[in-house]
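The complex appears here minus one protein chain, its other protein chains still in place.
We call the chains A and B, going by the order they appear; numbering starts again at 1 in every chain.
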Amino acid sequence: MFPTLEKRLTRREAIGTAAKVATGAVIAGVLGGVAGYYAGSTTAARPATTIERTVTTTVTAAERTVTQTVTAPATTVTLPASTVTVTETVAAKPTGAITAYMVAEPGPEALKNIIGLFARKTGIDVTLEVYPYATLQTKQATIAAAKSEAVDVYYVDDVWLGQYYESGWVEPIDELIERDKEEVLIDDFPKGLQEGNMRYAGHWIGLGHISAIYIFYYRTDILEQFGYSEKDLDTYEGVYEVAKAMKPDLEKKGMYPIGLMGARGVQATCCYYHFLGTFGGRVYDPETYKPEINSPEAIEALEFEAKLAKEVGIPSIPSDDYGELQSNFLTGKIAMMPAWHNMAPVLLRPDSPVRGKWRGIPVPKAVRRAPTLGGWCMALSKFSKKKDLAWEFIKWAASPSVCTYLSQYQDMSRYSSFAWPEKACYASASMAMLEIAWPRPNIPPWPAMSDLMGIAVNKVLAGETTAKAALDDLQKKYEEILRSAGYYKG
Amino acid sequence: MKKREAFFTYLFAIILGAWILIPILWMLLISFQSQAQIFMKPSLEKFFPITLENYLYLFRGGAGFSNAIINSIIIAGFTSVLATIIGTMAAYAFQRVPFRPSIKNNLFFWIVTQRIMPFLAVLIPYYILYSQTGLYDTHVGMIIAYLTFTVPFTVFVMTGYLNEIPQAIDEAAMIDGCSRVGVLFKVIFPICRAGIVVSALLNFALCWNELLMALILTGSNSRTVAVAAALFLPSAGRGALWGPAAAIGIFMMIPVLALSMIVRRSLIRGLTVGAIRG
Partner (left out) sequence: MTYANRLKSIKFNRELMILVMPALLVLMFTTIFPFIYCIWISLHNVVLFYPVPIKFVGLGNFIESLFNPIYGFWRSAYTTLIFTGSSLAIEFLLGLGIALLLNKEFKGVWILRFLLVIPLLISPVSVGLLFRLMFLPGDWALINWVLSSLFQIPPINWLGEPTLAMLVLIITDIWEWTPFLALIFLAGLQVLPPEPFEAALIEGASPIKIFRYITIPMLKDLLAIAFLLRLMDSLKTYDIIYIITQGGPGEATQTLNFNAYVQGFIFGNISIAAAQMLMMTIATILLTVILVRLTRERV
């Protein structure tokens, strides 16, 4: 028995060694290949010269006309690598270090590319950590609840403003804005955005960074094909008619007229919230906080959204989230969608299949236009020991030049950051919508209410329940939540 | 009979192999596709040309993946070794040595509850504890945190293996003049080699994959690779980054695969030696 055992051992060992050598070779090969490609591509992507660009643009938004001339920092518009010429030559001695959190989205990730400029200019070393939405939410809440000084700059989603302020986690920056108003240029931020993203309870909380507003995207080539124009998309009735007319032919090609976001979560809430406002409804009365989520308008809004989804929508709507909706449009599966304007940069990329074939217009109206507002601001942690350094960073990261640079990757809050010619197909709509923004409630109980709304909407879109039943149930839950939080006294 | 048995054995082996390999091969495929290609229907265009942009994304600065992998190897490695040693000794103590039953039961119980408690419940106090004692964002801190669930795991598992070894073997060795500790190292360890190796490997894997604790208790210094991978989760401004997620999935396998290849030989050696011979 032993001789055969030994033979098996050695054969196995031989195969084992061979496998190890093979794996080693593969690993070496992959690493070598990657290193080589990387080495090659770095030289290829960097352009020989960089150009100064001066961009002048005129913007009409609601009743105002704004003309601005912006000198964009010298860059090339090839994603993902870009170069920025350093014009400041001051090399300050290190004066401190701070930590800032941001959400893991294209804008903040691009900020990482140029963070060295800030260090060179001011000597402040910034540790910038980015996390996806839910991770950021949990981590920031944990750190703030522990009153830790580990983080100096928080990234605050507009719906978290109430929580962070009421919990005493952020420091209002009213005096700082007043003191540095030449640098901050507060009028460069749209009014709707100021109210919804940067202010709470009469105080300035942060400077707006990533912006997000609903606009309406449509495929110009497809609409032309069917003989329609933008005017037909001015109201949701019109949109519905156009979609119904296009549906049979589109289906033959495996496409659908409309896409929406219905996956349980913050997106489903935002999408329905848009319809809610469009049909004249609201979540609660701003004076008494009495919930009105099962009003006739609210029910009509949800029924209309369900009708759109069921009759002319892509079937995957109940499980479509941000990424899915964006890729649906990007890969040409849908012809129209009400969606965040910050989906646009991806649609504008050189390798985008729909490049040049779409436009962004103001959201259609029913009773009124109600573009859901989103977006983030940078706020000062109340427990930070380096508030002055942190404020320098906030000012810099929200400055016109940096925001204009970042808006190649993701749209920012300043008017001036829309100044790229490539953004012409949706910039004016976005700015107009930002002016009349339809902000969501940001009282502390809102995230709970938002999640419940997302669940209800998802159930209705999945056909599990009717709009009226879901909203009646939601109304009861809202009454309970607002009552126990001390807002609703009914 | 023999042939039929062999046939079914090979059949199930192939099914098992396919079940494990197919998602992995598919992940390998995705890691070489661009964002647009991922969403296409299978066709020539979908699979060619391949692109390395996902892997490049991993190395392009900012996310510190290479650091993360090193951190993970250090943390998971130390934890695994320490937990296996401590756990095996503790399991042996519980199993063999006649403590007073009440003490034994209590200790055993306490060890068990550590594993049951969801970390979610103790997230905030853990953070407070760690930031006050300076353990936040350190390798030592993570190792201690991970020991809290790997030691109970090892105790549990090794107790199971030790149960299979009759006391008679111990006593035989002691009659031969071995001390207790000697029994532990010279007789039990070799027999349980497979169990020890498996515990060590599983501990390593558990630490490698652990997400929640690493998320909260690390910053940028000791970030593990599981946290770094979490960057690819969907975020409100963009969808999930499928390509880079696949790339890091593949990439993470490599150092640990290499490790288990070394371990594999020990596993086999442990098997063929078998139980006591002579």
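Basically, a residue touches a chain if its C-beta (ideal position, glycine included) is under 8 Å from a C-beta of that chain, and two chains touch if they have at least 3 such contacts.
These figures come from a predicted structure and were not determined experimentally.
K.L.:
Among the chains you can see, which ones touch the chain that has been omitted?
P.N.:
Displayed chains contacted by the hidden chain, ordered by label: A, B.
K.L.:
One chain isn't shown here. Among B:52, B:74, B:144 or B:172, which residue touches it?
P.N.:
Per the contact definition at the top, the residue touching the missing chain is B:144.
K.L.:
With the missing chain put back, one of A:96, A:123, A:332 or A:444 would touch it. Which one?
P.N.:
A:444
K.L.:
Among B:52, B:70, B:172 or B:205, exactly one should touch the missing chain; which is it?
P.N.:
Result: among the candidates, B:205 touches the missing chain.
K.L.:
Sort through A:107, A:172 or A:265 and give me the one touching the missing partner chain.
P.N.:
Answering carefully, the residue with contact to the hidden chain is A:265.
K.L.:
Residues of chain B in contact with the chain that isn't shown?
P.N.:
Residues touching the hidden chain, for chain B, are 6, 9-10, 12-13, 16-17, 19-21, 23-24, 26-27, 30, 38-42, 82, 86, 89-90, 92-93, 97-99, 101, 104-105, 108, 112-122, 124-126, 128-129, 144-145, 147-148, 151, 153, 156-157, 159-161, 163-166, 174, 179-181, 191-192, 194-195, 197-198, 201-202, 205, 208-209, 211-212, 225-226, 229-230, 232-233, 240, 242, 245-246, 248-249, 252-253, 256-257, 260-261, 264, 267-268, 270-271, 274-275.
K.L.:
Which positions on chain A touch the chain that was left off?
P.N.:
Per the touch rule, chain A residues meeting the hidden chain are 8, 12, 16, 134, 137-138, 141, 145, 162-163, 166-168, 263-265, 315-316, 318-319, 324, 333, 444-445, 447-448, 451, 455, 458-459, 462, 464, 477, 480, 485.
One rule holds for everything that comes next: only the chains that are shown with their structure count from here on.
K.L.:
Using mean CA coordinates as chain centres, what's the gap between chain A and chain B in Å?
P.N.:
Distance between chain centres: 36 Å.
K.L.:
In their complex, what parts of chain B are in touch with chain A?
P.N.:
Going by the criterion above, the answer is residues 34-36, 39-40, 52, 55-56, 59-62, 123-124, 127-128, 131, 136, 215-216, 219-220, 230-240, 254, 257-258, 261, 264-265, 268, 272.
K.L.:
In the complex formed with chain B, which residues of chain A make contact?
P.N.:
5, 9, 12-13, 16, 19-20, 23, 27, 33-34, 37-38, 41, 80, 99, 103-107, 109, 112-113, 127, 129-135, 138-139, 142-143, 145-146, 148, 150, 157, 210, 212, 266-267, 321-324, 326-327, 330-331, 340, 342, 346, 351, 353, 374, 410
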